[in-house]
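Only one protein chain is missing; all other protein chains are in place.
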Amino acid sequence: MIQTLIKNEPVIAEKKASYPKKKNNKIILEIKNLKKNYKDVCAVKNISLTVTQGEFISIIGPSGSGKTTLIRCVNRLIDATEGEIIFDHKNLLHLNNKELRQARAKIGMIFQHYNLVYRLSVIENVLHGRLGYKSSLRGLFGVYSDAEKEKAVEIIDMLGLNEMIYKRCDQLSGGQKQRVGIARALIQDPKIILCDEPISSLDPSSAKIIMDYLVRVQHDLGITIIVNLHQVDVAMKYADRILGIREGEIVFDGSPSELSKEKINEIYGTETGELILD
Amino acid sequence: MMNAKQEYIRRTKKNKIITNPLTPAKLGIFSIFSFLILLTIIGFFTINSKGMVINKAIFEALEGFKNMFFRPKSTRFDLAEGMILVLQTLALAFITTLVGSGFALILGLLAAKNITNEKLSNAIKMIISFIRAIPTVLWVLIFAIGAGLGAVAAVVGMSFHTIGYLVKAYSESFEEIDGGVIEALRASGANWIQIIFQAILPSSATYLLSWTFFRFEINFAVAVAMGAAAGAGGIGFHLFNAAGFYHDIREIGVIVYLVLAVALIMELIAIRLKSIYHIHE
Partner (left out) sequence: MTEKPAKKNLITPKKFFKKNKMQLTIFFISLILITWLTGAFTRFKAEDMVRALPKVGAWISKNILPVKQEKTILNGIEKTITVLDQKAIGKIPKILRELLETVLMSIMASTTAAFLSFIFALMGSRTTRLNSFMAVITRIISSISRNIPVAAWAIIFLFSFGQNSFSGFLALFFYSFGFQSRVFMETIDEASASSVEALRAAGASYPQVIAHAVLPSSAPQILSWILFMIETNIRSATLVGILTASGIGNIFDIYYKSRQYPTAFLVILSIAVIVILIEFISNSLRRVIL
């Protein structure tokens, strides 16, 4: 299945043509009445959300609107104050340590600043994605099976990083670092990948490459993608569904075609004038 | 099934993929750590511990700690006198930091590569690293031969090491200044003095202040030590007497608390200074 990704054909056109994609409507993630307070500041107020398998959801909103908090609440990097997060039929907020590790292993994550161990090589960073499946001891000494290593090589190749496989990550360009981040998420064999501003630190051409890879992952592997974005135009181009968040609340939930200028104004409030939309 | 490009992948003889190739940095870190641990073990076997019975000593130390930290009591000075003694030590630290930073500022400017020439810079840096290599207590004792034990020897000796420390810190701060600023002023016809006062000092002021304060913190600890080991007076001298002559662990407790209080306050001020100026070393 992964093979199809190696071909370099533009999937986006194909994808846009077949939109709306047939969905199997299997619910993969359900968020109910989620709240997160920081001392007395409320970052996320009462968000409810249902995500079906294979969706490409993009979350937009002004900075400080709670996008990052919301996405980090999903895999409990931030513990929510109240509410339910149901993933794979389990409420993540009620899991013990071991169960949480098992759940997190099925959720990939990609970060704005890549969050790699820069002193280690590409392949070592990619294999870190397997730690969630290992007993503490085997993982501690970095004992990976041959199958895992082969898969790592395959994914690295797929993302066009095979020349870099033994390079230290601090020697890579920003776009290459983010591709290592994607590889690390993919080797987890995730059902869902969370992306927190994945292209905010990249130049436009690297950003496009990263977004194209994410679309391929969704299209060809059927992995659900939830991505925080700063750029409304990018969100409209790539996502199936857009969530607009303002002051910790969902103010828009619909397809890109439903996102009118007025709606954007509503999401971004006074910041609209400063937005560049082309 | 495998049609991935494989030419970059290294494999072992058993055709397994190598995932953690050995790099010079990894090898270096591993061997230095091992070497240090080896030396430590050798050290434990060869250390001179004459006249020490380990069990008894540990027991006594715990007893001593208990008396020191939980039953502090001084018979030879009251709290007000104790505070004056600490202030005396603090004053010694202050004056040496001041004298030291004054000289260090001039030498630091002369030692910065982007301000003077490379030859002068290297010469000063070499002399300075020699001065820095000799511990403060030795500087104080050297000066005490000529000037007699007391405040003068302490100030001169402590200032010497302070200069050694601060010249390095200052000149490195100067060298980090964006070359464009200096160039712009030079292009507009500013002379050396103007460049220093208009560009170099203002743009490195926060770093200088932070380094100087950091040295002030060190100098306080040094001043306590000089009181104990080199007759510089203040609280350190009483610390030495309480241990050497009166064998009064409870009085040591009072002194340690006084010193600790000042040191903690200074550390808090340093943290505050850092957060105000956003300095990350």
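Note that the chains are named A and B in the order they appear, and that numbering of residues resets to 1 at the start of each chain.
In the analysis below, a residue touches a chain if its C-beta (ideal position, glycine included) is under 8 Å from a C-beta of that chain, and two chains touch if they have at least 3 such contacts.
This structure is a prediction, so every number in the text was calculated from the model and none was measured.
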Give the residue, chosen from B:Leu22, B:Ala80 or B:Ile145, that touches the chain omitted from the document.
B:Ile145
Among the options B:Ile18, B:Ile95, B:Leu110 or B:Leu273, the absent chain makes contact with B:Ile95
Name, in rising order, the residues on chain B that touch the hidden chain in the full complex.
24-25, 28-29, 32-33, 36-37, 39-40, 42-44, 46-52, 57-58, 60-61, 63-65, 68, 87-88, 91-92, 94-95, 98, 129-130, 132-138, 141-143, 145-147, 151-153, 155-156, 178, 181, 197-199, 202-203, 205, 220-222, 224-225, 228-229, 233, 236, 239-240, 243, 247, 249, 252, 255-256, 259-260, 263-264, 267
List the chain A residues touching the unshown chain?
75, 77, 97, 100-105, 107-109, 111, 113-120, 128-129, 131-134, 136, 139-142, 181, 184-185, 188, 194, 200-201, 203-204, 230-231
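Criterion: only the chains that are shown with their structure count from here on.
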Whole-Å separation of chain centres (CA-atom averages), chain A against chain B
46
In the complex formed with chain B, which residues of chain A make contact?
3, 6, 119, 121, 123-124, 127, 142, 144, 146, 149-150, 152-154, 157-158, 162-163, 165-166, 168
Of all residues in chain B, those that touch chain A in their complex:
2-6, 8-10, 16-17, 19-21, 23, 25
